[in-house]
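Sharing a structure below in structure tokens format, with a few things to ask.
Note that one protein chain is taken out, while the other chains of the complex remain in position.
We just call them A and B in the order they show up, numbering each chain from 1.
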């Protein structure tokens, strides 16, 4: 117990790295995924194929392999990258592919008549996206997306394997010194659980909030 | 870019990857089987049980779903043996972990599948005098199986990818094989190209195979 109290500041540092990695991944993947997702639905054919291929490939590769591919594979190709950013890039690729599918799902759930009604009153393509499609797609996109943030948090634990001292790695290191494996693992599990479970609850809350619009 | 691709060393050690892939598939198959049993038992228990049991099952599901798989792997392989006097190999430990993991996801799948069985079918079962067990076996489970089949396929593919985490406790599956070649030959780019392609081909073959089976299963009804 003493060892755990003693280790707390160290664990807090790891915890903040985990949050920082997750936040970067969430922001980058959201930006990339939104653009690519819209391209997948509305882009010209060749672009659609490229995005489809990207998403299917990324989703077919285990996250851990993706992390190794970026970490070990980039430097020989002349792109130097440290372990922290290798983790962020790999997890961003993984999350972006998810976001692309959320976007596609959200947009394709909107009846075709909505686009047509927008056309009929003379809205341009961009205006139709802004005023008709996106406001409706948001409520379908948000709940799975918020819920999927947990995947970034959980996936971030894998970058401990590159030596990044995130929450997972700081737990491993404290165990290495104190040999108190179980209490520390459970403490770690509890912290991850606390972050992710509150995200799940938020997702459910958002879903209910948007439930008032039915079609 | 002055890196020259050379796959010779990869082919020389290809058995590491091939055997790794076979083990990955074995791990995934075992885990989905055990996980499906866990999931099914808990789902049936859940829909018929009181509040306390439901809370316990939910706690299990939420715990597993919200903790990183790698940490679960550590807990089972490194953590549990420190508190109970019980020894198991890394492979057994990983199958146990992934089964519990699969179970948690499948409880939800089966539970919603059971609840999606139309009321009228159950009433019809009652009307012809089936006992609760007969209704479960002949009415609810067959219907549920059909509803949950796509989700089962998806879970299996996810599990196949998740087997890569077994490499962290040195289970010699595909990712471990890739790392072994990486550290022993330094043909880093080549080994990850080959490994990635192996994951993709296997994963999508399974996906198309299972989708084909689903279609046949649907058509027969």
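Everything below uses one rule, namely that contacts are C-beta pairs under 8 Å (C-beta built on N, C-alpha and C of every residue); 3 or more make two chains touch, one makes a residue touch a chain.
Everything below uses one rule, namely that contacts and distances are computed from a predicted model.
The complex includes a chain that is not drawn, and of the options "3-oxoacid CoA-transferase subunit B", "ATP-binding protein", "Fe-S-cluster-containing dehydrogenase component" or "1,2-phenylacetyl-CoA epoxidase subunit B" the UniProt name matching it is "ATP-binding protein". Although it is not drawn here, the omitted chain touches the following shown chains in the complete assembly: A. Across A:82, A:108, A:131 or A:198, the single residue that touches the chain missing here is A:131. Across the interface with the omitted chain, chain A contributes residues 111, 113-114, 116-125, 127, 131-132, 135-136, 139, 212-215.
Rule of thumb we're sticking to: only the chains that are shown with their structure count from here on.
Put simply, the C-alpha centre of chain A and that of chain B have 21 angstrom between them. Across the complex, chain B meets chain A through its residues 1-3, 62-63, 65-72, 74-75, 78-80, 82-83, 161-165, 167-168, 175, 178-179, 182, 188-189, 192, 195-196, 199-200, 203-204. Of all the residues in chain A, the ones that touch chain B in their complex are 56-57, 60-65, 68-69, 72-73, 76-78, 150, 153-158, 160-161, 168, 171-172, 175, 181-182, 185-186, 188-189, 192-193, 196-197, 200.
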